[in-house]
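Inspection log for the structure reproduced underneath, given as structure tokens.
One protein chain omitted, others in place.
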Amino acid sequence: MVYTVPHYIAGQAFTETTNSGQELYNPAHGEIIGRVNFANAVICDKAVAAAKAAWPAWAETTPIKRMRILFKFRELLEKHQLDLAKIVTREHGKTLDDAKGSVARAIEVVEYHCGLMTQLQGTFTPNAASQIDCTTMRQSLGVCAGVSPFNFPVMVPVWMMIPAIACGNTFVLKPSELDPSAPIRLLELLSEAGLPAGVANCIQGDKSTVEQLLHHPDIAAFTAVASTPVAETIFTTATAQGKRAHTFGGAKNHAVVMPDADMDQAANAIVGAAYGSAGERCMALSVVVTVGEHTAENLLEKLVPLTKAMRISSGDTLGCDMGPLISRQHYQRVRNAIDQGESEGAKLLLDGRSFKHAEYPHGYFMGPSLFDHVTETMSIYQNEIFGPVLVVVRVANFEEALSLVNRHQYGNGTAIFTREGFYAREYAARVQVGMVGVNIPIPVPIASHPFGGWKRSSFGDTHMHGLESIHFYTKLKSITCKWPISSSNENAFTMPTHG
Amino acid sequence: MVYTVPHYIAGQAFTETTNSGQELYNPAHGEIIGRVNFANAVICDKAVAAAKAAWPAWAETTPIKRMRILFKFRELLEKHQLDLAKIVTREHGKTLDDAKGSVARAIEVVEYHCGLMTQLQGTFTPNAASQIDCTTMRQSLGVCAGVSPFNFPVMVPVWMMIPAIACGNTFVLKPSELDPSAPIRLLELLSEAGLPAGVANCIQGDKSTVEQLLHHPDIAAFTAVASTPVAETIFTTATAQGKRAHTFGGAKNHAVVMPDADMDQAANAIVGAAYGSAGERCMALSVVVTVGEHTAENLLEKLVPLTKAMRISSGDTLGCDMGPLISRQHYQRVRNAIDQGESEGAKLLLDGRSFKHAEYPHGYFMGPSLFDHVTETMSIYQNEIFGPVLVVVRVANFEEALSLVNRHQYGNGTAIFTREGFYAREYAARVQVGMVGVNIPIPVPIASHPFGGWKRSSFGDTHMHGLESIHFYTKLKSITCKWPISSSNENAFTMPTHG
Amino acid sequence: MVYTVPHYIAGQAFTETTNSGQELYNPAHGEIIGRVNFANAVICDKAVAAAKAAWPAWAETTPIKRMRILFKFRELLEKHQLDLAKIVTREHGKTLDDAKGSVARAIEVVEYHCGLMTQLQGTFTPNAASQIDCTTMRQSLGVCAGVSPFNFPVMVPVWMMIPAIACGNTFVLKPSELDPSAPIRLLELLSEAGLPAGVANCIQGDKSTVEQLLHHPDIAAFTAVASTPVAETIFTTATAQGKRAHTFGGAKNHAVVMPDADMDQAANAIVGAAYGSAGERCMALSVVVTVGEHTAENLLEKLVPLTKAMRISSGDTLGCDMGPLISRQHYQRVRNAIDQGESEGAKLLLDGRSFKHAEYPHGYFMGPSLFDHVTETMSIYQNEIFGPVLVVVRVANFEEALSLVNRHQYGNGTAIFTREGFYAREYAARVQVGMVGVNIPIPVPIASHPFGGWKRSSFGDTHMHGLESIHFYTKLKSITCKWPISSSNENAFTMPTHG
Partner (left out) sequence: MVYTVPHYIAGQAFTETTNSGQELYNPAHGEIIGRVNFANAVICDKAVAAAKAAWPAWAETTPIKRMRILFKFRELLEKHQLDLAKIVTREHGKTLDDAKGSVARAIEVVEYHCGLMTQLQGTFTPNAASQIDCTTMRQSLGVCAGVSPFNFPVMVPVWMMIPAIACGNTFVLKPSELDPSAPIRLLELLSEAGLPAGVANCIQGDKSTVEQLLHHPDIAAFTAVASTPVAETIFTTATAQGKRAHTFGGAKNHAVVMPDADMDQAANAIVGAAYGSAGERCMALSVVVTVGEHTAENLLEKLVPLTKAMRISSGDTLGCDMGPLISRQHYQRVRNAIDQGESEGAKLLLDGRSFKHAEYPHGYFMGPSLFDHVTETMSIYQNEIFGPVLVVVRVANFEEALSLVNRHQYGNGTAIFTREGFYAREYAARVQVGMVGVNIPIPVPIASHPFGGWKRSSFGDTHMHGLESIHFYTKLKSITCKWPISSSNENAFTMPTHG
């Protein structure tokens, strides 16, 4: 029974056959499970029109009422956490536990915006000049749009939509065409939570749908999480037309391992961060930089057996550590990258290419690969692979490690493993990366601290999460006020004595 | 069937007959409905000991986990809003709608503290001096105690307990002995929400119980809402022993009505604010100051018929506007105040003393009373009556009105009714009152803005609500940090070049 | 004696003859007073290189030390306020009092950034998860560039440079080629205040110089104040290359005059706001919208005589109200706009075209012009004139006024004149304009509240002033930290009991 994933516009799911679309596959089985039709210009316009129509009333809805819908939405996300995770596993392939974790990270951002009354507070200066008061407040932008990636089909849409609508905007989401079902379920839950029709909308589509939205005159702001070239194009196209934009791109996240690190803790942390979700995370740890003479050996002694022990299977298998890659095409891309690494002369300690799953021979499974003696110029070091491939670069000392990281084109996340306050502080202060972990392999901050990369890992002035999202989704208005003294000639209105 | 109201300690309700206690009455019926036994020293110690034992683990519980219990508690309050309101109406007498409104105001404060992750954020200054970082954070105080009044048996306990426990403290509540059932229900709901045993506790008692708590060495902070003499005594006793304290006392809230006010709106606002909850609110509007020659007449023309039309009955009667007073003793106090006003020469336009309820002849019902031509020296102007009595003072102009309000001993709330920005701004800027309404008769701020009076209406440095509660329930710690350069003689730890 | 205005790079003023450049005129006299040579590519590179070289040390300079240079710079600005104003008047033409006022506004922004230690504070969440702490801090961007306009040759450069360098960036300024002397004086004073060489630099140039800077790979952020087409081009060019940018453009600022306004106050306010600085301000008030039947007459009765009484002369003349326009070309543009207004059928109440200054026949003087019965479609209503021309549009009611303002392409500043709180609040809440005055004709907020327009009056996510400048000139870094338990086997390092 193959299903068709609908659009969701103005509070209604609907399906309409258009000229384009594609099949959906369960990546563990390699079989077709559904189909998605892409929105054409008419459907795009319809979604934007719905969002535009809903904006004035939603913007005037008191923030307390908007906030209460978030409270209800949070309850529903919690109640449906497992259902949502199952949808994610089915279409994306990641393990059920990992999928549940990604829903939990979505819930955290909803929880954060339940503090909306503090986040949206303006400022007030009485008597800025004699008898003159100054007030500044933040107001919503209008219709906002977001393009979300395949790797987090619940979490990223929530990270985009919830801050936007909390601030009084309305939203049009274009999720990944590879796993588009979960976002539709989110919109149903938002409706159930009381969100008025048209405030959040979702249209299915591909690159051409994004183009439609990017050039739509009624969209005020644009966000996207994508590969760096796509993120950059969306950013520059949007800003060129006067839309506010911030987009988030690729990464090559380094872990610097100092000689004094707790090697057991480091190895455990790294194996999960490198291979979890099959490496299909912008915060995946894909480079280890070992510092000093024996550090690589000390670490690999722990890391190799842990990696070998990983259980690979369909994401809904109890106790498995890693599922398949998202698609046959992506499998091939990752395979090519490993081939190239080998040909460039890196030492392949573990080779994931040979892995075959007995039960699911058509699934897009790849085992974990581990390269040692990788150098800066190799393509497996320079490029994001977005697969279960970890590379080890060996350097002599801390300064070499720091400068290597700072030379890389990406600056999303990074970690240092050490016990010493000195190196942790130096690294955090000087590294040109937006998110830094000290003995934390995937330093995604909690929702009250901003999330975002530096260099070619993100485009735009603001990060996501916390007050950054509030700033992105609102604009400032400053009011300066002075009252004329009452002109009333009633005796009651005697002039105040303090002039 | 007469019930006995228990204590609630360490997650358990329990009843124990002690030497003292008293009967509970339904004030609309004037009949005994229950009994409460007062905690003796042993029970007080037990409650404080439970709170003390629970503190270390609760303080170390991550704020996110504490916050999630608040999310759950909020859901339960919403679900049980009507049940809680019925308990309030039964023991206090206010109308069911009013009682539901007071539960809603409790929910608002819970919602506010669901923004805990922002509210508890510390501050960080990197490179405060060369290579030196400065961090400030807030930590919990320990065991906190609160004494809540009879007029808001759900709202005020929530306003006290929730900020305290949100910040990592544990709590002992001593509610009013006149309507002690609702707080016990709150503690049950907190337990159901997942609050660990001992974090919030409640003991029944009277003044001597408060004395026990006030002198208990293991209590770090004290709050109370009470009459001004009691609030002052609690404040000075607590602070004299090094406890942190803020307490909230009585009020005489003035509404200044300017000649240009919208008289329909003003009259409607005033009648509700003066007589709602039978005037038993610290934010009740009990004085109207009319400004200018014809303002009093213009206002009274609207106000008198509205007041006469009020429906008085048992609070659970559909459509009634006002219920009985809390007790026979309080009825007599209010009656005496009216007698005195009459004997002082104020003009009694409406006399509530004669009201008798046909169905409930033993209820403590009193009709609304309205005095005109009241002057500053009269006792009905100077003292808080805490009953359905409104007095009108006439003044010639704005400055007289402002200066009258500023001379009064209390400074809790006040309102001005006008259309002109000029008078609104002057009044708000210059009045010596903590909460000001512009065309708003009961200016209780939303939970993200602080609540509290000035002058003899409150004692202590901080108000309630918003960041004021966070500040009251935490203390600051500042950390200044510099790391020595690594002493490692491994080659890996080469000195960083930037010195 | 004709002077040559230098560049200022790496702490040194220097002059070099290049292929391009232009003469400087005193606009009141219409005579050549100096010359400015434009920077070629070599000089641009030199300036950027100086800023790039100075950045690392400046970024690591503690914020307290950076702040102390601002304290000293503030003293110097105060000491040299008159000198600076004289330079402004000489090259720009505005009156000396107006020029002094613009220096005072520059000083305010310096004063604001003397609060840097608060503004740059990061946030800290201890125990974000068990034993894990989260820290967020702001770091500088690198080399920033600014293009400043002719109308505020002291104020705008200070508004750009000071926030940038306060945050740890270095700066390259390209001031207007019409009045480039004052910025050079600012750089000298910054050096005198202790700013290290290379932190702030200034190059003279025109549009092609801007192009050089816009495409320079070592510039991280760009700001500009210019006409809307230029501001937009700079914004889109800069963002297309991954530079952070915010730019500020043109305006058509409306004053809505309600029937109940204090007409004396309104007329006084409007005459100054419309004609001050010869209308060459992005915050000049250039449209009056009168609401209701008699309002236009009531206002004009006061406004016309006030306008007629204006004294026009060389800006250094004691007591004069308005000086000349900036240049012969601009004079002609303004004249053309008036011609067009006349031909479109607007009623020209006062005609400034005929004004001739007896003493300075070659000066670019124009008298104040006032049009009545202007309609929405006329070019004098639609376009920014940037001269002493005020137009009156008459509407029937408040909603018409509001909707007229909201339809205009610009949304920089606006004012409403009324006594009623209701209309002030409605207007401030609903108008699509970034800066709103209530009975304040030029609502430039104080430096602690942000400055910036909406719609086509500004480009980018952030305004200027206050925390907006801090956000623009820094990027966020989030650090998540967990320490491994000590591995020391010295007895001293017994495991802590709380795990």
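By letter and in written order, the chains are A, B and C; residue numbering begins at 1 in each of them.
Operating definition for what follows: a residue touches a chain if its C-beta (ideal position, glycine included) is under 8 Å from a C-beta of that chain, and two chains touch if they have at least 3 such contacts.
Just so it is clear, the structure is predicted and the values come from calculations on it, not from any experiment.
Checked against the full complex, the one of A:Ile33, A:Ala53, A:Met137 or A:Leu306 touching the unshown chain is A:Met137.
In the complete assembly, the contact with the undisplayed chain comes from C:Arg74, out of C:His7, C:Arg74, C:Arg281 or C:His408. Across the entire complex, the residue among A:Leu120, A:Cys144 or A:Ala274 in touch with the chain not shown is A:Leu120.
Think of the hidden chain as still there; on chain A it touches residues 60, 62-64, 117, 120-130, 135-137, 418-422, 424, 438, 498. Summarising the interface, chain B meets the missing chain with residues 123, 125, 128-129, 132, 134-136, 232, 235-236, 239-240, 242, 244, 261-262, 265, 419, 424, 428, 433-440, 443-446, 448-452, 454, 456, 459-463, 466, 468, 471-472, 475-487. On the side of chain C, the interface with the absent chain consists of residues 64, 67-68, 71, 74-75, 108, 111-112, 114-119, 121, 126-127, 131, 133, 258-260, 291-293, 295, 396-399, 420-423, 425-426, 429-430, 446-448, 466, 481, 483-486, 488, 490-494, 496-498, using the contact rule stated above.
Here is the rule we use: only the chains that are shown with their structure count from here on.
The most distant chain from chain C, with centres taken as the mean of CA atoms, is B. The distance from the centre of chain A to the centre of chain C, with each centre set as the mean of the Cα atoms, comes to 36 Å. Work out the mean CA point of chain A and of chain B, and you get 43 Å between them. Chain B and chain C have centres, each the mean of its CA atoms, that are 48 Å apart. Residue positions of chain B with contacts to 2 or more other chains are 64, 117, 121, 126-127, 420-422, 498.
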